[in-house]
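Below is one structure; the comments refer to it alone.
On to subunit A.
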Amino acid sequence: MGVVIAALTKVLLVALVLPLAVSIMTWVERRGSGIIQMRLGPNRVGPFGVLQPVADGIQFFFKEDIVSPFVHKPTYLMAPAVAMMAAFIAFAVIPFGGTLTLTSGQQVKLVIADFDAGVLFLLAASSVGVYGVIMAGWSSNNKYAQLGGLRSSSQMISYELSFGLAVIAVAVLAGSLRPIAIVEAQAASWWYVVYMPVGALVLLISGFAETNRLPFDLPEAESELVAGYHTEYSSMKFALFFMAEYINMITSAALLVTLYLGGYSVPAFVSSSLGLEGNWLTFAQLIVFVLKVSFFMWLFVWVRWTLPRFRFDQLLQIGWKALIPLGFLNVIWAAVLVWLGWV
Partner candidate 1 sequence: MLPYLLLIPLAPLLGFVLVGVLGASGLLTDRWVHRIAVAASLAALVFSCAAVWEFSSGLDHLVPLAEEDPGRFLVQPDEGDSPARFSVTYAPWIPLGDTLLRGWSSTGERTASLTVGWTLSFDALTAIMLLVVAGVGTLIHVYSIGYMAGDPGYSRFFAYMNLFMAMMLTLVLGGNILVMFIGWEGVGLCSFLLISYYYDQVFDRESGLTCADAGRKAFITNRIGDMAFVLGGLLLLITFGTFDFYAISDAIDGSSEFWYASLLLTGVGLLLFIGATGKSAQIPLYVWLPDAMAGPTPVSALIHAATMVTAGVYMLARMSSLFWHAPGAMLVVAVVGCLTAVFAATMGMAQYDIKKALAYSTVSQLGYMFLGAGVGAFVAAIFHLVTHAFFKACLFLGSGSVILRAGHSNDMRLYGGLKKWMPVTYATFLISTLAIAGFPLMSGFMSKDEILARSLFSTRGHTLLWLFGTFGAVMTSFYMFRAVYMTFHGENRSPEWVRHQLKESPRVMTGVLAVLAAGALFVGFLGVPEGVSKLVGLGNVNWFEHQLHPVVAARGVVAAASHGEHGGQAGVDTHEDPAADSAYASALTADEATGHGEPQALEIDVIREGLVAHPTLGQEWALFGVGLGVFLAGLGLASWAYGNNMRRAAAMAGSLGFVRRLLHRKWFVDELYDKLVIGPFKALCRGADAIDRTVVDGAVNLAGILTEISGQVIKLFQTGVVRHYAVWLLAGTVLVLWIVMG
Partner candidate 2 sequence: MDALLTPACCVALAAITAVEAKLYIAGIVALVSGLVVVMHRNSVIGALFLVLNLLSVAVMFALLDAYFMAVLQVLIYAGAIVVLIIFVLMLLNVGREPRGGPGLGVRLMALLLGLAMVFALVRAVRSFTPGSEDGGVLTEGYGTVSQLGEALFNQYFYPFEVVSLALVAAMAGAVLLAKRYLED
């Protein structure tokens, strides 16, 4: 029973922390864009505008929920839920810390599902996320939305390949698809970004594309498609899409950190010099993980407000003609590394 309670606790925690992180991210995004664009950004609600997300949330709740009469209603209603669900499920296999020892002596791993093919599970879950977009695009019965959905689906399929290739290279190096094992393997040697900087780059760029962030946000390109697949959505349904996107960002940042940047692991010399052990070490790992992910979240914001958007054909060209070959080369490089016994 203790196991079930622990699992439920972890699930609840993640389910609460992720939306919280999303609300923080909206603030960071808006303030960050302000800084980058030499303006103030939201600064009215609370000190430095920190309460702005709360205000946004209230606003979403009380906006009018418009459902166009021409939509295919069941699908239309399902779409945001699907997007949200996929985003949450994907996070289930991300380890965000080591093992916590409870007072009852029970060992709790700080990951919701410690799963043999965890990394693949994440890929699978994120690929299901496409359906949210597709369903939204198709059911809206609106040409902008439909085009947005089409673009989104093709973009996601394309970049899933390079995404998967970058993941496979890590699996080759670590000899496992279990995220915890990968983190442990990196803790034992060096971060894999040292061995395979190309792979990390491919994963980062594919992550941008998978989450439809600038410079790859073609599915919701305002200047061409109004708001893309969620043009017809308003109020809380729109908020769900919005949250799903940010959770996806967090997930892909967390994945990048887990696969290439040592995950939650604290370098041994740090932990030994600080005398960290037991639960303190676990807390330190949690903090390290959050810091690393935060850096990439900031990178997402930074890039979004810095780079222009690609054209759609350029986007597909980068995916198929640059990232996939690079990904293959990286896999071969990983195989060579293993063959030579350098890892």
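Regarding candidate selection, all candidates are chains of the complex that A comes from, given by their letters.
Heads up, the rule we're going with is that contacts are C-beta pairs under 8 Å (C-beta built on N, C-alpha and C of every residue); 3 or more make two chains touch, one makes a residue touch a chain; residues count from 1.
Note that the coordinates shown come from a computational prediction; the quantities given were computed from them, not determined experimentally.
Asker: Please find, within this complex, the candidate from 1 or 2 that touches subunit A.
Answerer: Here, the candidate touching subunit A is 2.
Asker: Spell out the part of subunit A that touches candidate 2 in their complex, as residue ranges.
Answerer: Residue positions touching the partner: 4, 7-8, 11-12, 15, 19, 72, 75, 80-81, 84-85, 88-89, 115-117, 120-121, 123-125, 127-128, 130-131, 134-135, 137-138, 146, 149-150, 153-154, 156-157, 160, 176-177, 240.
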